[in-house]
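Starting off with a structure, shown below.
Missing here is one protein chain; the remaining ones are kept as they sit in the complex.
Labels for the chains are A, B and C, by order of writing; each one numbers its residues from 1.
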Amino acid sequence: MKALAFGAALALSCAAYGQDVAKEIQRYRQMVAEGSPAELFELEGEELWKKPQGPKNVSLQRCDLGEGPGVLKAAYAHLPRYFKDADRVMDLESRLLHCMSTLQGRSREEATARVFGSADRPSEFELLSIYIAGQSRGVKIEPGLSQPKEKASYELGRALYFHRVGAWDFSCASCHGDEGKRIRMQELPVLYKPEAARPVIATWPAYRVSTSQLVTLQWRMNDCYRQMRTGPGNKR
Amino acid sequence: MAAGPMKMRASLGTGFTDVRVLMTHPMETGLRKDADGKVVPQHFIQNLTVKLNGKTVLDAQISQAVSRNPVFSFRLKGGAKGDKIEVSWLDNHGESAAIETVVA
Amino acid sequence: MRRLALLSAVLAFPAMADPTPADVQGIMQRDFHPRGQATMDRVVQDGLQRVCTETRDRPPADVAKALEADQLKTIVYPEGSLMGDWKRGEAIAQSGRGLTWNDKPGDPAGGSCYNCHELSPKELSHGTIGPSLRGFGKTRGTGPEVQRYVYGKIYNAKAYNACSQMPRLGASGTLTAAQIKDLVALLLDPASPVNE
Partner (left out) sequence: MNRIRRALLAALVFAIARPLAALAAWNKEAFSAKTPGEALKSLGIGDAAPAKDLHIEAPEIAENGAVVPIEISSAIPGTTALIVLLEKNPFPLTARFDFKEGALPFVKLNVKMAETADVRVLAEAGGKYYFAKQEIKITVGGCGG
């Protein structure tokens, strides 16, 4: 499906030759995916999930990610969602931070000192994220949308998606607004449409080939804003 | 980055055993500069050894041009449940690591 | 919560109906941070950005006309020929650097042209957000009027189409006059690979 749209876009400019380019890039991506070391990071994430840490020296294993304390199955697929104990909507990282604070007794300053890691050393959030996301394989992505605060978050996210800002006047929709567009060879999913967003979001967190780095959705959005020429969403 | 985890999977194919091994290693070329503009010294795996039931079946020498966090697939002749496969590596700093698995 | 990035920023906001661009801007000002050359004024919308956001890039014709006239005034044309060197232009078109929080201020920026446009047929990796510019100069020639149009379009695309998705590469301070001239040459010079 994706490959078809991709081929069609190219065919406009360079006919049959474009089909070959699209096919080869597709083959490249498939071969890279088969040889991805992402599983290594899932193992590291599992160790971190089970490792006692913080002043209380306990692990995160009793953390409630929305499906009940310690339940990882399908938890990632149903985030972000509203949490009564915090009276707000949380995504995976903010919920993990909540657990680090309540269960492990860690300070926000310490726990968020390093939100995004490097190729040499992925961050705690990145390793935990890929492990937890791995427990939602095959589960349909359905974030919370029934509670009033969930609806309000959704509406804000939607407004932000179309908000043109920054030195280059971009919104998310500048690139992810129309079907069949690309940046260089990268197809751009129209992310405000759930049917287009689901299969893409399901591939995150991801092992990023260009930098050999493990990255999360928060990183992805933050780096989009970098390239939209605004400031970052994290203080570092 | 020091040696991180390794992971290995061995699966029986028709007439051979497929071995896939993942290793955490920076594979620094010695040509890359860090954020401060300093050259990151060479640091890469040079040797890779695959053993089947204690006997070496594959010896590899590799260069810094192998990608970071290397992934290799090999094929061993035949193979049966219970076969023990061991993969080890040695880098240019003299660091090494190994992993073993039993074909299931 | 501020330290965790964007999603949480949005999620933390209290319930309300139909957020306006002003609401969104408030959140960005609260939760985004300055870094490097990306200072906080980057998250404050200018009038044009505000109108385009509010109208989903389809402003009423009279508003669009007024905005375009306004933007046209920002364009500064250098003296003499507007054609530079297409070879340097090709390098500028290839580069996606400049103005981000991790670019060094003062380092030469690129135009990111290939991210969105097809130009030289030798470059297979080109985007499709903007129209293909392959062969652009073939039918248009190299006359002073077309040079002036191309220079102006690169300098401030919004002067020709108020809610264009193309950055205002001159007006935003991304590219210098000399760089824009090199891009004009890349598009118009008969010797440029674009016009093969």
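Quick note on the criterion: contacts are C-beta pairs under 8 Å (C-beta built on N, C-alpha and C of every residue); 3 or more make two chains touch, one makes a residue touch a chain.
These numbers were taken from a predicted model, which means no experiment stands behind them.
Engineer: When the whole complex is taken into account, which chains on show are touched by the absent chain?
Structural biologist: Result: the unshown chain touches A, B, C.
Engineer: Of the listed residues A:R81, A:R106 or A:R226, which contacts the missing chain in the full complex?
Structural biologist: Result: among the candidates, A:R226 touches the missing chain.
Engineer: Among C:T55, C:T74 or C:S95, single out the residue that touches the unshown chain.
Structural biologist: Touches the omitted chain: C:S95.
Engineer: Would you write out the residues of chain A that touch the absent chain, in ascending order?
Structural biologist: So the residues of chain A touching the unseen chain are 20-21, 24-25, 27-29, 31-32, 34-35, 43, 183-186, 209-212, 226-227.
Engineer: With the missing chain put back, which residues of chain C would touch it? List them for me.
Structural biologist: For chain C, the residues touching the absent chain are 94-98, 100, 103, 110, 112, 114-115, 124-125.
Engineer: Which parts of chain B are in contact with the chain that was left out?
Structural biologist: 3-9, 16, 29, 31, 46-47, 49-50, 52, 55-68, 70-77, 88, 90, 94, 96-102, 104
The rule is short, and it goes like this: only the chains that are shown with their structure count from here on.
Engineer: So which chain is farthest from chain C, going by the mean of the CA atoms in each chain?
Structural biologist: Checked the centroid distances; the maximum from chain C is B.
Engineer: Cα centroid separation between chain A and chain B, in whole Å?
Structural biologist: So the centroids are 29 Å from each other.
Engineer: Could you put a whole-Å number on the gap between the CA centroids of chain B and chain C?
Structural biologist: So the centre of chain B lies 46 Å away from the centre of chain C.
Engineer: Mind pulling the residue numbers of chain C that touch at least two other chains?
Structural biologist: none
Engineer: Can you list the residues of chain A that touch 2 or more other chains?
Structural biologist: none
Engineer: Touching residues of chain C toward chain A in the complex: what are they?
Structural biologist: Touch residues, chain C against chain A: 1-21, 23-25, 27-28, 31-35, 38-40, 42-45, 48-49, 52-53, 56, 96, 99-102, 114-116, 118, 121, 124-129, 132, 134, 158, 163, 165, 167-168, 172-174.
Engineer: How about chain B: which of its residues touch chain A in the complex?
Structural biologist: Its residues touching chain A are 1, 4-7, 22-24, 26, 67-71, 73.
Engineer: Residues of chain A touching chain B in their complex?
Structural biologist: Result: residues 35-37, 39-40, 43-44, 119-121, 212 of chain A touch chain B.
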